[in-house]
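Removed from the display is one protein chain of the complex; every other protein chain stays in position.
On to chain A.
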């Protein structure tokens, strides 16, 4: 499933002009508020009609202004999870979930048949079925909204900052469900977000947007560890996303992982041995040393090679490091770059405190 999008539209004081392709998996549209992310997915859903544009999902043309074709939203079969859930207040949770079922076409061309029971189990909403939306918490509402969109049997799912209206605890509650959706249903998802943490947890592909344009697109691990893009995401949020395999759960509560650049110990991760997880390692949590440090409390010392150094405008620098197959970012000062004589190709040691990787920065790896 590939989604091809090309849009042009002039607003007052703002114009949208972009084209990109979203492959299978979760494609995150990432950018500041006002960069046009929601406008793009509204165009895909048919809720917004651009001046010019063409949108096609696999062979199906949803919009082609050149050919005068514009399918109305109800004929596009695109699930939409809104930031504000938008559950129907007069219907029970069960009726909300089944709403799209009345209209979903039945027949062989319909995608993976997903039953109510499976979705209810996947999202953990079985106890809510007979309740009304007014009595649900924000997190519960959002899970029901996700289930409702999936059960309408869409060819693709749009999510517009589905976690933005929730507090941190509720976000942490929903993220694992989103990961399960991504890994178990194989439904392509276009995910709008301005949270790097969410993107790092969920995205397979990242589309970076600025002022109505696409400024970068690529696999999540590449885009997130690109120092040139870090300023857009916010330097405090800059960091690399790497995959690691769970090797052992150790007796003192740590989990041993294999990253491809040496062993890493982190506070206990709830995953089976042999499972692959995604780690997001923030650049500001990584220290560099030219010799292997000794007598240091940090548990994780990785042998890496400097790939390049990106100097910012301030006193800081982002150092991109090759750690086997993976890439890690370290944020240090220019003074340290000079003092340690860091340059491309130089082998160094990256030091990472086990406790600095927060729980929300560990997620399931995609397929």
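Remarks
The rule we apply is simple: contacts are C-beta pairs under 8 Å (C-beta built on N, C-alpha and C of every residue); 3 or more make two chains touch, one makes a residue touch a chain; residues count from 1.
Quick note on the criterion: contacts and distances are computed from a predicted model.
Per the UniProt record, the absent chain's protein name among "Molybdenum transport system permease", "ATP synthase subunit a", "NADH-quinone oxidoreductase subunit J" or "Gas vesicle protein" is "Molybdenum transport system permease".
From the options A:9, A:37, A:54 or A:148, the residue with contact to the unseen chain in the full assembly is A:148. Among A:77, A:331 or A:364, only A:77 touches the chain left out of the display. If you put the hidden chain back, the residue from A:13, A:66 or A:89 that touches it is A:89.
Screening A:133, A:188 or A:227 for touch with the missing chain picks out A:133.
If you put the missing chain back, the residues of chain A touching it would be 45-47, 72-80, 82, 84, 86, 88-90, 92, 99-100, 102-104, 132-135, 148-149, 152.
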